[in-house]
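A single protein chain has been removed from this complex, and every other one stays in its place.
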Amino acid sequence: MKTNREMVCIVCPNGCRLNVFVDEQNRVTRVENALCRNGRTYAEDEVQCPKRSLTSTVKVKGGTHPLVSVRSSKPIPREKLQEAVDTLRVLELTAPVDFHQVVVSDILGTGADIVTTRQIAKAR
Amino acid sequence: MLINKDLIIVGAGPAGLAAAVEARKRGIDDILVLEREPVAGGILNQCIHDGFGLIKFNEALTGPEYAKKYMDEADGMGIELITNVMVQDLSSDKAVTTVSPDGIRSYQAKAVILAMGCRERTRGAICIPGTRPAGVFTAGVAQNLVNIRNVMIGKNIIILGSGDIGLIMARRLTLEGADVLAVVEKLPYSSGLQRNITQCLDDFGIPLLLSHTVTNIEGRERVTAVTISRVDEKGNTIRGTSKKYDCDTLILSVGLIPENELSLNAGIEIDHVTGGPRVDEKLQTSVPGIFACGNVLQVHDLVDYVSAEGELAAGSAAEYIGGGLGSSTADGCSSVDVGINSEDKGPNGENPLSYEKMAVRAGRGIRYVLPQTIRPGKAVTFSMRVVKPDREKTVCFIAGDRIIKKRKYTALNPAEMIRMDLSQNELKDVSELEVCIYED
Partner (left out) sequence: MTANTDNIFDIVIVGAGAVGCAVARELSGFDLKIAVLEKESDVAAGTSGRNSAVVHAGFNNKPGSLMAKLCVEGNEGFEKVCSQLDVPYKKTGKLIVAFDESDFAGIDQLMENGRKNGVKGLEFVDAHTVKKLEPHVGGIGAMLSPNTAITSPFIYTVALAENAAQNGVEFYFETEVNGISKRDGLFRLTAGKRHFFSRYIINSAGLYSDRIAALAGDKGYEIHPCRGEYFILDKRTSQYLNMPVYPVPRPGLGGLGVHLTPTVEGNILIGPSAEYIKSKSDYSATKGVMDQLFKEAKELLPALEMKHIIRSYTGIRSKLVGPKTGGYGDFIIEESGVVPGLVNLIGIESPGLTASVPIGRMVRDIIAGREELVPKKDFIAERKGITPFRELTLEQKEKLIKECPEYGEIVCRCEGITKKEILDAINNPLGVTTLAGIKYRARPMMGRCQGGYCLTRIVDILKEQKGIEPEQVTLRGNNSKLFTGRVK
């Protein structure tokens, strides 16, 4: 059955309100209202397998701060977000922590690495 | 001892850092950036989510990553940054007094850029009835505690206000194991970006209750419940619509207020709508040589434009330091409505804006437009916000009876700042200017 879905593109702050046409095989046939080509890619992902960037924190021992912020190197399937955060919850790094240091490679087999997004120096 | 500086920048957040880097590029060597935190980066350090820099760098950076780009650049340029220092006073003749564990310092600057950012509106300011227990936080404080200090603020949470920080925190707290029961918004539309509603609320099944507000807080020691009621178009509670939610935490994301206490000390005129200084197209305030950028000027939704403002302010400051601003027509203040009164003149009675300028009016459908005054015949980037959400409307710049620029928008949203560039040519021979929403 052919359907059309409305969705908000979250790729950039423009937040285009996409009108997405999907065919019987769940393939995107047409995307309306996208200001750029990213809208189409987003719509395709959203229809087949919604992906989200993951950002969270990881515990740091002996640092100037108790946490370091982290991100996924690329978006991961949305349904794996919670499991990924739960995975990070039990980790602990030791200061100093470097910028873009890899904390977990290929988290949950998604192909995305978890990397730090700031440095944490050793506490005095 | 008085220390002389060409340029002092108050605040090393995204606005201040961008201004510092740009000022150096414009040839200003003697720059001092003052920061109250132990590190530069401002609020970005706690904004660990991504989506920053899409316009500026064409990539979705997290807050700390975005800040680092500027910190590294400023560092590489050897720009002097003092952290852990509080600016205690700023005078209209650009004397800056600071307090730090090293003592009191007095500086004299040729130009000052204000980049202090903003603060959050609190429970007291919006007068929520009820008790005053532990467990009520503003969203930014919650974000700092959770993301920086490893402190969990609650288990069952109601969020009042759909500002972006509130939405971001709804997702953040959910992922960290809290139960976010609802986000409550008094207006009939969200005050956050659409994309944040999708990825922070919809993704997690968190209800967004529009046209609702918190009408009571219960709990003697810690919050035990809040009451949520529907409101009418005027914001008045509708009887019989109240519902009690058991919860231990209420987070407020009910608006940001530019932090202009220092600006007031310097006698800078504040715009009652933006909460920030009134500025011209150079982002110069009513006090010559003091410029403003970022959230201290107007609350932004995108950091990319904060940086852009910082750069513009820095360019103007460089021009001012070089003697290029305002010296040309010192005797020629125009009789056009400048929207300021005689009390706002500088300490020596000089006119704060020493060149011809004219007021830009926010017309129908526009809440405010920045800059508030311009010098005709120069290219200007205007930023503005609409009064209410709308679809398929045209934003128009009108000079007298002619439309000099218009742009059609499929969707207009008060949460999303509109930026429009007007060229030197478009503003040629313009003696009055209004921006409004035009009904097609």
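Order of writing sets the chain letters: A and B. Residues in each chain are counted from 1.
Quick note on the criterion: contacts are C-beta pairs under 8 Å (C-beta built on N, C-alpha and C of every residue); 3 or more make two chains touch, one makes a residue touch a chain.
Small disclaimer: the values here were computed from a predicted structure and weren't measured.
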item	value
Among B:Val146, B:Val184, B:Cys293 or B:Ala362, the residue in touch with the chain that has been omitted	B:Val146
Contact partner of the left-out chain, one of B:Glu176, B:Asp202, B:Glu319 or B:Asp390	B:Glu176
Option touching the unshown chain, where B:Lys155, B:Lys244 or B:Arg407 are the choices	B:Lys155
Footprint left on subunit A by the chain that the document does not show	57-59, 67, 88-90
Residues of subunit B in contact with the chain not shown	36, 84, 86, 88, 97, 99-104, 119-120, 122-125, 127, 129-135, 138, 140-141, 144-146, 148-155, 176, 215-216, 218, 220-222, 237, 248-249, 261, 264
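In the analysis below, only the chains that are shown with their structure count from here on.
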item	value
Contact set on subunit A toward subunit B in their complex	7-13, 15, 17, 33, 50, 52-53, 55-57, 59, 65-67, 69-71, 78, 81-82, 85, 89, 99, 117-118
Residue numbers on subunit B that touch subunit A, as the complex places them	45, 48-51, 54-55, 60, 62-65, 68, 147-150, 175-176, 193-195, 197-199, 203, 301-302, 410-411, 416
